[in-house]
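Here the complex is missing a single protein chain, while all its other protein chains stay put.
Chain lettering (A and B) follows the sequence in which the chains are written, and residue indices restart at 1 in each chain.
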Amino acid sequence: MKLYEYVIRRLILLVFVLLSVSVIVFYFARGFPTGIAPWAPYIHPKMTAEQIEEVKRAHGFDKPLVEQYFYWLRDVLHGDWGLTGAWAQGRPANEVFFNHFGYTVELAVAGTILTIIIGIPLGIISAVKNNKLPDHISRIIALAGYSTPAYWFGFILQLIFFYYFYLWGLPYLPSSGASDLGTATITRIPIIDGLITGNFAYVWDEFRHLILPSFSLAFISLGFLARIVRASMLEVLRQDYITMARSKGLKERVVIYRHALKNALIPAVTLTGIFFAYLLGGAMITEYVFSWPGVGQQALRAVMQGDSNFILLYTLVFAIIIVLANLIVDVLYAFLDPRIKY
Amino acid sequence: MQSQKTEARKSEWEARLADIKYTLHLLRKNKLVLAGSILSLFFIILGFLAPILVDPKLAYPEGYPGDMYPFKRKYMWNANHPIQWGSGVSLYAGPEFFILGTDGWGRDLFKMIILAIPVDLYNAAIITIGAALFGTFLGAIAGYSGGIIDEALLRITDIFFAFPGLLLALVFAAMFGRTIETLRLAIMLVWWPPYVRLMRGQVLSEKEKPYVEALKALGAGPFRILFRHILPNSIYPILVQATMDFGGVILTFSALMFLGFSPSPALPELGNLAADGYGHIFDAPWVLIFPGLTMLLISLSFNLIGDGLRDVLDPRLRR
Partner (left out) sequence: MNKKAPNKPILEVENLKVNFHTYRGEVKALNGVDFKLYRREVLALVGESGCGKSVTALSITGLLPENAYIVDGKILLKGENLLEKSKEEMRKIRVSEIAIVFQDPMTFLNPVLTIKTQLEEVFMLQEDMLKEAAAIKKSKGSLQFMDLIKSKEKNKKQGEDVAVSKISKKELKEIAEELCTDILRLVKLPDPERILKQYPFELSGGMRQRVMIAMALARRPSIFIADEITTALDVTIQAQILHLLKELKEKIDTSVIMITHDLSVAAEIADRIAVMYGGNVVEIAPTVDLFKKPLHPYTQMLLKAIPDITNPRERLESIPGTVPEMINPPPGCRFHPRCKHAMPICTKERPKIKVVEKNHEVACFLF
């Protein structure tokens, strides 16, 4: 099967997955009215009962659930994702989504970079010095990382770096929000916006806000990456071609970096790709703890409010991201490992 | 004929026993696993002893559920406590000594943590076992049947993989009410897919082995083959996965509680206790710190075991 055939097959599967996911979520979100009614964002207090009924009919809220689904599908295919928000404050769901997406992207990129920078060397050390002290230390760090409750670690960071640093007179890091200087308006990705407009104070401020939440994210996931790198490296180091490389008289360092690493990193790359995609969905808890105005925070709000439109939008975008990420990673695999051919 | 069968069974068990002995030997050599096992054993025992050590009624202060703040000692820390938190903290000068301070209800935080441990352990166990059983069952059927059933089950699993896990659990819990059972079900829904893939893979490779063909020739039905023969041979990776998942499940469970999905705000559960401290991180940090720390230690101990187990059982790393 050629490469493009494979890709097309996966994309068709994606559509199927999207439809199924949307059906399931639709059933859950609309079928059990809790919190506010789905039509709440569309109306405002001044409407009469008949006007409310009209709104309901226009969007099919009075019809049975199955028909509602098709109304929704029709709307979506026209680009209308419905309104989201609390009573009478409805704004288009996709607008709300994309306003916040930039912040999530920023956090995702920062978190992933940190994870890679710390996680991969940790894994390599662990493998190369297997069963010696550096291995034990890095394993404990890695395991502590992913045993840490996300809601707890974020607060501990805030406690130390914001509160106590302030008390002790040290330079402190901001604990919440993304910026004290207003929201980004161009690309909606604050740092990029700052760079484009040459507003470096903004960029710096944004960066300061980014440090704690991205470190919180990275700490929890670097453990996982380090483990994979370690396992992979250990297996590679046992291979015959490593003995061969050593027999040539190559320095151990060269053996590890030129011969072993390329082989060992292939699974790590795939993992990082999936991880990044997951972060793009907005790490809900981290965003909540740091009051980071990302998409995850909005999703949380939507669930609490029973806001079906936003939940649907969020879930579907997330599904697309994950499936695409899997696809990209698989294709990347083919490029990295010359043995694989499609 | 009968003695031949028992002979065969005996040597089968001998082989398994030797294998297990080897595994235990490797585990004993691994210090981290040892530490993890001791720690988790400690927590499990503590969990069992908790109702004896601490009176469970202390969790539900007098007057609750009506009057939630009867005590004058909420968010308090002993003035004569060796550790101090700096200014901004309410100090308590009364007769009782709170090792870890008090929470928003004026309850002794230390005692609440002890009561919370069995709650978390028990629920995490149920969820993990439930997810594992369900996923393994589906995976076995998918792998063994092949064809349409296999495809269908695979696609369904794929769909669940594409879900943002936490969100699904949240939506589910939000829709079906905030009971412990709902929460358990919600998390199980999110954790079962990996087992399907795992078991399916195992079954697929076992299916090709000659002993399965022999069994079929002897007239054994599919369920018998699957559950009496294939399953015991495939159980290792499932066990490893379950042990590793346990640490993650307990974190997810308490995270959901933290986000507000607990059936009652006073329920002694580590995430729930931590949530209480959310609004008071600067003037009563202990309410958040200590339950979270306990959660970390519990999760860490099980992850240590799971990690070591995976290392040890990896066929390529065994000597």
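Keep this in mind: a contact is a pair of C-beta atoms (placed from the backbone, for glycine too) under 8 Å apart; a residue touches a chain by one contact, two chains touch by 3 or more.
If you're wondering where the values come from, they're calculated on a predicted model, not measured in any experiment.
Novice: Would you indicate which residue among A:His100, A:His209, A:Arg230 or A:His259 is in contact with the undisplayed chain?
Specialist: If we include the chain that is not displayed, A:His259 is the one touching it.
Novice: Using the touch rule from the top, list residues of chain A that touch the missing partner.
Specialist: Interface with the chain not displayed, on the chain A side: 239-241, 243-251, 254, 258-259, 262-263, 336-339.
Everything that follows uses one rule, which is that only the chains that are shown with their structure count from here on.
Novice: Express in whole angstrom the distance between the two chain centres, defined as the mean CA positions of chain A and chain B.
Specialist: Distance between chain centres, rounded to whole Å: 24 Å.
Novice: Quick one: which bits of chain B touch chain A in the complex? Just the residue numbers, please.
Specialist: 31-32, 86, 155, 158-159, 161-164, 166-167, 170-172, 174-176, 247-248, 251, 254-255, 258-260, 271, 274, 278, 281-282, 285, 288-289, 292-293, 295-296, 299-300, 303-304, 307, 311, 314, 316-317
Novice: Going by the contact rule set out above, which residues of chain A touch chain B in the complex?
Specialist: That would be residues 13, 16-17, 20-21, 24-25, 28-29, 31-32, 34-35, 136, 139-140, 143-144, 146-153, 155-156, 158-159, 163-164, 167, 227, 231, 234-235, 238, 278, 281, 284-285, 288, 299-300, 303-304, 306, 311, 314-315, 318-319, 322-323 of chain A.
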